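As you look at this complex, bear in mind that one protein chain is not there, while each of the others sits in place.
Each chain carries a letter (A, B and C) given by its place in the written order, and its residues are counted from 1.
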Amino acid sequence: MAPPTLTQEILNKKDFVTPNDVRWCPGCGDYAILNALQRTFPELGIPKENFVVISGIGCSSRFPYYMNTYGFHTIHGRAPTVATGVKLANPDLSVWLVTGDGDGLGIGGNHLLHALRRNINLNILLFNNRTYGLTKGQYSPTSPVGTKTKTTPMGSIDNPLNPILFALGADATFIARTIDTNPKHMIEIFKAAHRHQGISYIEIFQNCVIFNNKTWDSVYGRQSRDDHMLFLEAGKPMVYGKTERRGVAWTGGGMPELLPMNGATPEEKGILIHDPTRTDSIYAAMLAEMQYPDFPVPVGVLRQVVKPAYDTQIQQQLHAAIARNGGKGDLRQLLYGRNTWRV
Amino acid sequence: MAPPTLTQEILNKKDFVTPNDVRWCPGCGDYAILNALQRTFPELGIPKENFVVISGIGCSSRFPYYMNTYGFHTIHGRAPTVATGVKLANPDLSVWLVTGDGDGLGIGGNHLLHALRRNINLNILLFNNRTYGLTKGQYSPTSPVGTKTKTTPMGSIDNPLNPILFALGADATFIARTIDTNPKHMIEIFKAAHRHQGISYIEIFQNCVIFNNKTWDSVYGRQSRDDHMLFLEAGKPMVYGKTERRGVAWTGGGMPELLPMNGATPEEKGILIHDPTRTDSIYAAMLAEMQYPDFPVPVGVLRQVVKPAYDTQIQQQLHAAIARNGGKGDLRQLLYGRNTWRV
Amino acid sequence: MESESVKTRALKELQTVVVRFAGDSGDGMQTVGERFTESAAIFGNDLATFPDFPAEIRAPRGTVPGVSAFQIQFGSTEILTPGDAPDALVAMNPAALKVHLPDLVDGGMLVVNKAAFTKGSLRMAGYPANPLQDPQISENYEVVEIDLNFLVLEALKDFSLNQKNKLRCKNFFALGFMYWIYSRPLETTIEFIRSKWERPYPELAKANIKVLKAGYYFGETTETARNRYMVTKAEVEAGVYRKVSGNEALVLGLIAGAAKANRDLVYSGYPITPASSILETLAAHKHFGVKTIQAEDEMAAIGIALGASYAGNLGATGTSGPGMCLKGEFIGLATSTELPLIIFNIQRAGPSTGLPTKTEQSDLTQALFGRHSDAPIPVIAANSPCDCFETSIEAVRIALTYSTPVIVLSDLYIASGAEPWKVPDPARIPTIEVPFAQEGEPFQVYRRNPETLARTQAIPGQQGLEHRIGGLEKDPFSNVSYDPANHEHMTRMRSEKIERIADSIPPTKVNGEPYGELLIIGWGGTFGAITAACSSLQAEGFSVSSLHLRHLNPLPGDLGEIMENFDKILVPELNQGQLSLLLRSKFLLDIVSYNKIQGQPFKVRELLRKIQEVLRR
Partner (left out) sequence: MESESVKTRALKELQTVVVRFAGDSGDGMQTVGERFTESAAIFGNDLATFPDFPAEIRAPRGTVPGVSAFQIQFGSTEILTPGDAPDALVAMNPAALKVHLPDLVDGGMLVVNKAAFTKGSLRMAGYPANPLQDPQISENYEVVEIDLNFLVLEALKDFSLNQKNKLRCKNFFALGFMYWIYSRPLETTIEFIRSKWERPYPELAKANIKVLKAGYYFGETTETARNRYMVTKAEVEAGVYRKVSGNEALVLGLIAGAAKANRDLVYSGYPITPASSILETLAAHKHFGVKTIQAEDEMAAIGIALGASYAGNLGATGTSGPGMCLKGEFIGLATSTELPLIIFNIQRAGPSTGLPTKTEQSDLTQALFGRHSDAPIPVIAANSPCDCFETSIEAVRIALTYSTPVIVLSDLYIASGAEPWKVPDPARIPTIEVPFAQEGEPFQVYRRNPETLARTQAIPGQQGLEHRIGGLEKDPFSNVSYDPANHEHMTRMRSEKIERIADSIPPTKVNGEPYGELLIIGWGGTFGAITAACSSLQAEGFSVSSLHLRHLNPLPGDLGEIMENFDKILVPELNQGQLSLLLRSKFLLDIVSYNKIQGQPFKVRELLRKIQEVLRR
């Protein structure tokens, strides 16, 4: 990423608002996410024209139309491929990909999987509302077993995907989770994603007021949020809870224990210190498995490990090849090749 | 599955051999797997006509042509969908799906993912030769970083998928690994897969003599196999090694330790007892992360947990709906519907 | 104008009427449209409807993109389309007026909710001034301004509902008023309200009934409207009727066809507008033994359906354009392995995502050619909501009889449109007998029925018939074969088999004389408009006939002969000329194409204009 030049104007949220009417349902969680991203971009020190927002199809995927940057609303499930192409063409761009639980984990699962393992330098926002919003409320790959929708009138029977575990299965280098009701947290996570070199994957709990209203309320609702979420911070002990302070202790290889703090310090209780940089996936798998209602749901950066980014490496190979050739090949070299004869 | 009837003839390997010439390269690992499956089928107590072998496209996917049962060689990456349809139509069939690392984890990753999470009662054999055999040796999603092939002349730069971690990302209920050089082990694993209700996923280390010869030799070669593989057995301590006996000890949440046994008993050393039935994915993630060269590679059944199978549940919903209707709806009920009027 | 004359002009009898309800997405226009339809149907009118949704789930309130409309044409004669232009328009807010007023016929009735014409909502609709004060409007139309908000709150003043919920009933006030205008009975609607809301929300049910009646009485007591009309029963065949939409009828036909063929049905789909309701409706039919699955994408959906067919059930799948793009490879496999399979394509406007909530019939060439290599398969199309039933059954017949995938084309217009449907006698639907191979008898995978050239299927579980199939070219025994002559043979057999389907198609019906000056050829959802236009010109003495193709591949065997008996041929299509291309190539005739690509069905008057122009040439 080119550093901001001196002459560059200071941007603010307004610069990222398009004149287009926003066409989500009133009350949709997407508004808050839009707002948060519009507030994040001006703070990244990147010229406005270097942002690209790319999406698939779905309510969430209307996103690019509302961000006043370059935007591409592509086709269902395939946005990661287009975003990859953009980064190959121009690695200096800051590319943000918006996808839904249906777009990203239903039809688009394979592309997400491969983008993650490739570790290309993109930021992926997965809006998880556990429903197919745009097509009017069929169940999605993240809907819990038993979800009744028009296509599953007797309740769904397939096990939902855990989006964090899925990303871990692809050995993704940056995995985070945030919620549409907490702008501050969203912005913080978006910035962390931006800083990460390689692919950044963020699950966002998002509310669909029309087809799946309050789906996350048991986790992040006003009543439950303090007791049912665990805000992770690197280097900080995992303590949470309002009604009762508790800490997460993890000794063996199973699920962690939730210990009442009873006023003790985390050290005294042996509370786990969050370390997103652990390279093996065991620790992150444990975090992924902390699910409502048995555990507080971890939000924040769950995993952040260092691996070379695909786009950087492709450039390196290009430069190495050119250097080895003693400069970029010209048309004459190309056309003549190695074996010619003269008539 | 219907129990074998009394009149049913006793089958043997020959019954599953087709007259077709087998067209793999001489020395290909696929032969051994074919042989093992032809030896497994007669032992399952299922009439020959109730087996269906389904595959995608690839060298490995030629498999159905060589099994004298019902067989369907479909299209690249999509075999899990066809197999799912077969099970929906007739849950009594024993369906075996053969796929490759390219077919299953490249183009077909999404279908595999969703078949796994659906937990439909299929047996999946993933032949992992870390190359695209049929298209002549391009690198595959499981090829290690740096693999030089015609499409990656300067070495591949994308991180390989770990097929076990991938399956875990889909919360697969039965995950196993076996090797093409050990017929006995293959047969044992195939039988275990058959017994499992729900989806069974088996990674098979397979050698491609032509394009990736000896790719697994560092793991299972004659020189290395005793020291570089860990044969898992439920309830048994994890001890391995010939040059030196070692045991796997796992205390905290990181990677396990490999302790020299020095003649001590596993109990004395606190060696881990293999338990594939742990429902969280943490333990299995640890096994998945045990990779060559730092760890012995676990083979055997890594995970086996109980969840209802999709095909069973779909039948149950059908029966429940019919019962609620007081019997299967007839055409008159169908056509008249709820609101009619007479003219 | 004195009230005398108003009174005397009341209760004028009409043959057909077109009414359109338009309002904000939240105004319940689809609900009252459906109610109006139901009561007209039960009253005995013939009718056709067309709902017109916004693309957004909930577009911002009061905006132009948020307008939702429902149009019905009903009458005492045969009704073929939902009508070109409304005779009466109900506009619940300024945005609705803005969008729909241009369509209202001159002198038509315009009913507006005066209360909704606030400054704010006028601005949102983009009106600089209140259009109701524009004298042009009251000159051109019979304007009926009603303060719905006030009247509804008045009517419900004794109810415990909060104000917001009270105001929600105002669509039923408008409906009641329209019932009075068209002298419709209220019973069916009251019955509906009761059965739907009485149990869960008794207060709401009562309120809606109250308001419905209030609307009716408002008409009666105020005599606001100048005219009142009466549309008598249509003379329709005696029988039991129900209302069906196109997608409903497709579903009924599919289940009936499978039952008549004695195959269990597996339907596998992935949500997409306007095909989703096929999956949704079938999912509610589990008690008929129907298995449904929501797949992870359209490739999976067709793969699952094909697997089910392979295992002896009847596999079906459905989608719309973007999803069709994903099914091509599997259709090729089904073609090569010669397995039965049904693929519904409910067309919408493209290319790409296009206008997902608008209609078009532009996927014909894709249906014919949308896969690599020579892989012809049958393509048939439904031409009206009711016709979807027969079309589904025909698809089942062809798929099984000819061991082939079949593409069924419908479109958004007929999928969501509705008509009264005379329920057929189940016993009269012909059975489809396509037995599997017999255990114990010799079996050869590609042995062909000498008449149909179809192969006979043996299915997993059948003893002694084990065999392997797949997408590599095969010899007649299903061994992989690279033999050049075999490839040519198999390719020609597969094509010839599809051609032979033409032998099983009934003679093509011509609407009008079997010879003459102009023949109009249509396919799909344009049936109603073309037939109406053609019939009306015939009545005026023009030498025009029309025919509508159900079978697009293969074309009916008698088509060429019929075409020869006309001087000119006109092919109207909601695309850039796809059937034209096919007919020109096949018959080398200089066909006139008439194309409309606006996401909207043909209007009868557009066709009339074009036909007359062609006749004058």
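We adopt the following convention: a residue touches a chain if its C-beta (ideal position, glycine included) is under 8 Å from a C-beta of that chain, and two chains touch if they have at least 3 such contacts.
What you see is a predicted model; the values in this text were computed from it and never measured.
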Full-complex contact with the absent chain, from C:Pro435, C:Pro450 or C:Pro484: C:Pro484
Of C:Phe150, C:Phe369 or C:Phe477, the residue in touch with the unshown chain: C:Phe369
Footprint left on chain A by the chain that the document does not show: 18, 20, 47-52, 54, 57, 64-65, 67-75, 78, 80-90, 92-93, 110-111, 113-114, 314, 317-318, 321-322, 324-325, 328-337, 339-343
Positions on chain C contacted by the hidden chain, ascending: 55, 65, 320-322, 324-326, 328-329, 332-333, 335-337, 345, 347, 349-358, 360, 362-363, 365-366, 368-375, 470-473, 482, 484-485, 487-488, 491-492, 494-495, 575-576, 578, 581-582, 584-586, 588-590, 596-600
Sites on chain B contacted by the missing partner chain, in the whole complex: 21-26, 57, 59, 73, 75-77, 106-107, 109, 132-136, 138-139, 141, 150-154, 210-211
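Everything that follows uses one rule, which is that only the chains that are shown with their structure count from here on.
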For chain A paired with chain C, centre-to-centre distance based on mean C-alpha positions, whole Å: 40
Rounded Å distance between chain B and chain C, as computed from the means of their C-alpha atoms: 45
Geometric centre distance via CA averages, chain B-chain A, whole Å: 30
Shared-contact residues (touching 2 or more other chains) in chain C: 286, 296-297
Sites on chain B at which at least two other chains make contact: 110, 113-114, 314, 317, 321
